[in-house]
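Quick one: the structure is below, and I'll ask about it shortly.
Note that one protein chain is taken out, while the other chains of the complex remain in position.
And then chain A:
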Amino acid sequence: PKTPTLHLMERVIIAMQDPDIGLKMRNQRLLITVIPHAMTGNDIMEWLIQKYNITDEEAGHLGGLLVQYGYIYPLKEPRSLILRSDDSPYRFQTPYFWTSSRWPASELDYAIYLAKKNIRKQGELVDYEKQNYNLLHKRINHTWDFVVMQAREQIRASKQRRKADRIVLECQEQAYWLVNKPCPGAFDVFDLGPERCNVLNSRVILNSSLLFFLLRISSVPNNSLSSHFLLSLSCVCSFMKFCDQYHQHDPIMSGCLPSNPWISDDTTHWTINTDLVGTPTRLRVERWSFSFMELLNDCLGRREFMTYLEKEFSGENLCFWEACEDLRHGESSKIILKVEEVYKTFLSPGAARWVNIDSKTMERTLEGIKQPHRFVMDDAQMHIYFLMKKDSYPRYLKSDLYKNMLSKAIVPQETKKSVFPFMRRQRHSSPSPAMVSQATEDNGKAKGAGPAATNSGTLS
């Protein structure tokens, strides 16, 4: 079974061995033996840097993974599956032993390998290998004679090979087992997390994606190649417009004032931007003009908007919208009660805060209320939402209320970088939202900021 990662890794390995564009391999000396078709760690680094146009660091990282996954193995210090960017010798693993080829590893093969090692040199097995050996001996005891026989046979056959070949084969085999039966605690290539099932129900025949695809095609009207192109173009342009509009507001792109708390350890940026701060920042107020949703999503903005609507005697619209949101996102058990409340307050004839919905929508909604469910107000809510968005919102942005807010808004000074950067500031705790909320509940009225314990700067 070849995972996508192994597939891509093999593509890299194959490219590395390409006669034209691949690594130049040569003989490498290992003590007194000359090993052919080898390369140095440096060679590997150079090739990766050149081919993929990446830095040393990235090449070292990628090369290291190629070694960890067993596609390249070291000749010197074979137990240490790392890439050294010096003249240490390495070799490509033979495809026979590729991680994707023989997976899962055969117990029998492993037993033979360990037996060989044991026979060749007493004490060559390290601790975890000894443990594995003993476990296997117990588990497949019935075939142990066969195991030992195979091991002896393989040793005999290898004695007949040239020394260089013998060393290479031993290294290949060892590298394979280091990857497939790693030392406990070491990196395990096969540690992949819970199993995923790739095809749940093979009898699901319909390729629904094909259908969508066809519907898409069929919806392109006559001679509308150009209109399709225009739609495509306008969609793509909208991303650029959005990124541009929000550029200054993106702290990672443009920084934030007075400083980014994570970098400076100074939480002023957060304290000047709390939900219901007295005077908001200029950036924040500007953002309310980007879209109606931005205004509503900011509780300060929403409060300001409510003030404006009340001046115009249309505050009930926003109240209705909020009540509908509460209905949609609230507990199932409260639906009937909430629908009743909404009806009484906003929709019934002579209601205290009657909202002006068109007759068709009103009719549909009143009919729907007979069988209340959480989406029963959707149409009416949508109608009022768009009314506010198209009418009240643009006028609010032109109003004195908004303009004053904008002119009052603060623009914090950027904090100059500290003269002594090695002195870390104290990192203050903040009250947990759970604490603040509970305090509110307990006292039946909104409490202040709550206990703010000062924390002596903990080093991360």
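The rule is simple: a contact is a pair of C-beta atoms (placed from the backbone, for glycine too) under 8 Å apart; a residue touches a chain by one contact, two chains touch by 3 or more; residues count from 1.
We take it that contacts and distances are computed from a predicted model.
Enquirer: Any idea which of "Cytochrome c oxidase subunit 6B1", "Guanine nucleotide binding protein (G protein), beta 5a", "A-type voltage-gated potassium channel KCND1" or "Glucosamine-6-phosphate isomerase" UniProt assigns to the chain that's been left out?
Expert: Of the names offered in "Cytochrome c oxidase subunit 6B1", "Guanine nucleotide binding protein (G protein), beta 5a", "A-type voltage-gated potassium channel KCND1" or "Glucosamine-6-phosphate isomerase", the absent chain's UniProt record gives "Guanine nucleotide binding protein (G protein), beta 5a".
Enquirer: Of A:Met9, A:Ala111, A:Leu136 or A:Leu387, which residue touches the hidden chain?
Expert: Going through A:Met9, A:Ala111, A:Leu136 or A:Leu387 one by one, A:Met9 is the residue touching the chain not shown.
Enquirer: Which of A:Pro251, A:Gly315, A:Gly368 or A:Pro412 sits in contact with the chain that's absent?
Expert: A:Pro251
Enquirer: Which of A:Gly193, A:Gly278 or A:Pro349 touches the chain that is not shown?
Expert: With A:Gly193, A:Gly278 or A:Pro349 as choices, the missing chain is touched by A:Gly193.
Enquirer: Kindly state which of the options A:Leu135, A:Cys237 or A:Val277 is in contact with the chain not pictured.
Expert: Touching the chain that is not displayed is residue A:Cys237.
Enquirer: Considering the whole complex rather than only what is displayed, give the residues of chain A touching the chain that is not shown.
Expert: So the residues of chain A touching the unseen chain are 3-5, 8-9, 11-12, 48, 51-52, 54, 57-58, 61-62, 65, 193-194, 196-218, 220, 222, 225, 228-229, 231-233, 235-240, 242-243, 245-247, 249-253, 256, 260-263, 267, 269-270, 273, 292-293, 325, 328-333, 375, 378, 382, 385, 427-430, 432-435, 437-438, 455, 458, 460.
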